[in-house]
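All protein chains of the complex are present and in place, except for one that has been dropped.
Up next, chain A:
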Amino acid sequence: MYALTAALPLAYFSEFPQKFYDSFILKNRYTNIVFGLGNTLMITFFAVIIGIILGTIVALVKVTHNNDKSKLKFLNAVCSIYLTVIRGTPVVVQLMIMWYIVFQPPVNLDRVVAAIFAFGINSGAYVAEVIRSGIQSVDKGQVEAGRSLGLNQRDTMVKIVFPQALKNVLPAIGNEFIALLKETSVAGYIAIQDLTKGGDIIRSITYDPYTSLLAVAGIYLLIVMGLTALLGKLERRLRRSDNR
């Protein structure tokens, strides 16, 4: 109890209106949050798209190779290295390598673009493993039924296996994207003003850590809750065929 009152002095509550005014309204400081939120959402959105595309391609390569070891040997080796390196190193380090090494002149692009690529490539590795497990969870009788009708390997994968795999892994993919949204909070390492950095800027001006940082945490929480609800809806729609 003592620790709690020490951590959050009760006086804070009586001063809250003033603190709120100082943190957000005075000199339009709220724009730090709004601008940062914009960057966070933009980085997350495009990184998710890159992650899905990359993850799907890698998963398909790995599954195809697993089914027939003579196929796609080279691509499979490339994918394995990609998975090992990306999953074996911290995302912050990948982000800094992307900006301070890869995106240096003559590459003349915005640091937000660097962040989108870094987080997208990072996410792709995790999405790939999720999708691969989803594909392998589909009963092999489904493939046999498709092939016995004369469909080729590709059509069987696209029309029969993949839709079922996606349904199986949707919760896991959703988690991955929620994790990605929160991971972008390290974008400040390459001086991007994202939501977290925006709150931190306010904190460093006002010397009041409570108002700005708790507001930032609240905004992340609201977005995640919104995404969770959205994914639940999508999942229910995909589960339509399970309803008796």
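Keep this in mind: contacts are C-beta pairs under 8 Å (C-beta built on N, C-alpha and C of every residue); 3 or more make two chains touch, one makes a residue touch a chain; residues count from 1.
In this text, contacts and distances are computed from a predicted model.
One chain of the assembly is not displayed; among "Threonine/serine exporter family protein", "Putative transcriptional regulator", "Lycopene cyclase domain-containing protein" or "Amino acid ABC transporter ATP-binding protein", its UniProt protein name is "Amino acid ABC transporter ATP-binding protein". From the options A:49, A:149 or A:214, the residue with contact to the unseen chain in the full assembly is A:149. Residues of chain A in touch with the missing chain: 139, 141-142, 144-152, 155, 159-160, 163-164, 167, 240-244.
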